[in-house]
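A single protein chain has been removed from this complex, and every other one stays in its place.
Chains: A, B and C, in written order; residue numbering restarts at 1 for each.
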């Protein structure tokens, strides 16, 4: 049976992708952002997972207003980087894992999650920036990636509780997949930030730190945070943190926090990153 | 508050649409099929609902294999009849009810159903044939229609239990909509039939009659029927009956059966139809 | 998924459109669905081989379409709701397709249906008269 061995969360800021792609990582502004990801790079080299389940949100790239899925799992062989208005990022095509992706789709649907199955999709910075942070600039990504997109653009997004429970269903699905593979689940987006209107630039470090603490200490409490609280306390785009709850739900009760990184700012956003290993 | 006043279920056979569109309803083959819908036509004329929530499945018309939503609710202003390979059916455009459709989408998502919101969609025979059976051949459909499409093409479809519970969530949603409107919910598809392979033509009248009885007598038991049982006992396309459970879930515990019609065959299918009023 | 799908395999004459079939039949089904546009139907009718070559399906899938062998198409990942667009393009009813798949003459199939259909005690395939 396959196993989820760890969860990794990180912000997925487009400007971070641009800084990487344009070779600015050593600039004083960016240096402290990227320094916090050195550990993750080493950790992935040692851990060598067979695949990553990458929870992210599409930012009006693959999904327009014509059709807005709440949860969409990518079952295709590959996913090309999206053109978000300045040409696609110069990163490798993402190779999927159709066998496991379909297995998770089937298992979660029978578990009464109403998934949308996707067989053709481009992936935007929400998915590719976390890969760049974990793996730098390789010519191929080192492992298969299953994209799982969560609607946080059109209100209402799924509740935190629903996300947390989807994570649990994903863990059950992976553990019923016949293989000995070791899987990492990633939750992306956040932490506190607001990109819109006169309140843009909103940051709440206290909220973010409590959220990072809660991942190990009391995830059930995190799952109860309302949409309103996210927007009030973490900014309108802080709502993306519900995606971290899917990652958390897919992990064991007992975890070891291996690494944590928090820095303000990257562009408009508080950068948060954590590595949690199942014990 | 709006109210669901009744549920109407019916098969949605494409050949029935063709018979109607080609003026064959009085032919000996078709006469007993259409006779059973006279009551529904009268009933709708008397009942005059403000809107219909129409549960159906898309038959590879609006949704290809690129993107397969489990539950998709149509929130657009209108929906054109699809071209299923012989040109669109000569029936009116379907006028939606965006305010109520969005309300149901929002309410069910917050109720932890993972809906896909649709703002652009053509509708196939699964939706238009039931309207033709209820309303004949008018120049405009007499009321607004909210399409709710359920995946029964790609396995696995949602469980019967999930469908039944979605119905309950839809009832809660309608009852929290600020208006005094009276809504009818329709469940379509079925009854027993198989369209594929050497077993095509499969019909099981005993199963169908028990299912019709169960709608009033023991819907909880119907909600427990497995996918396997549907395919074994009602044929591979008999699985469409899960959509009747959404309708049933949206009704009160206590119902009055106002009308029932059952006839074999229409083309490859057992025609089933029932009208259930909330008491 | 093994446990869930295994039981379906015991149902005769029936193919469940699961992940395996869906992946196998992706381009076959996408071809069939393309026939929802009249211009595509005309192009297909004008030159079936040329039109089929637009879709990266396997040679056996390609041939099964040319042969209108629906059972074979289903075995190769076709789904009946997609394949019905081929039938519609040919001007065939769903009942015609069903008779083809059962290997029964259309009148025999139609009569079987009028007599109540293939009931659960009857064998699959052509029904004895």
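Convention: a contact is a pair of C-beta atoms (placed from the backbone, for glycine too) under 8 Å apart; a residue touches a chain by one contact, two chains touch by 3 or more.
These numbers come from a predicted model, not from an experiment.
Novice: With touch defined as in the header, list the contact partners of the absent chain among those displayed.
Specialist: If we consider the entire complex, the absent chain touches A, B.
Novice: Sort through A:25, A:205 or A:278 and give me the one touching the missing partner chain.
Specialist: A:205
Novice: If I consider the whole complex, including the chain that's not displayed, which of B:26, B:46 or B:178 touches that chain?
Specialist: B:178
Novice: Using the document's contact rule, name the residues of subunit B that touch the chain not shown here.
Specialist: These residues touch the chain not displayed: 75, 98, 102-103, 105-107, 110, 119, 178.
Novice: Considering the whole complex, not just the chains shown, which residues of subunit A touch the missing one?
Specialist: 14-15, 18, 29, 59-61, 64-65, 82-87, 153-156, 192-205, 227-228, 231-233, 236-237, 264-265, 267-268, 270
Assume only the chains that are shown with their structure count from here on.
Novice: How far is the middle of subunit A from the middle of subunit C, if each middle is the mean of its Cα atoms, in Å?
Specialist: The mean C-alpha positions of subunit A and subunit C differ by 40 Å.
Novice: Give, as an integer number of Å, the spacing between the C-alpha centres of subunit C and subunit B.
Specialist: Once rounded, the distance between the two centres reads 24 Å.
Novice: At which residue positions does subunit A touch at least two other chains?
Specialist: 106, 110, 119, in rising order.
Novice: Touching at least two other chains at once: which residues of subunit C meet that condition?
Specialist: 4, 18-19, 22, 26
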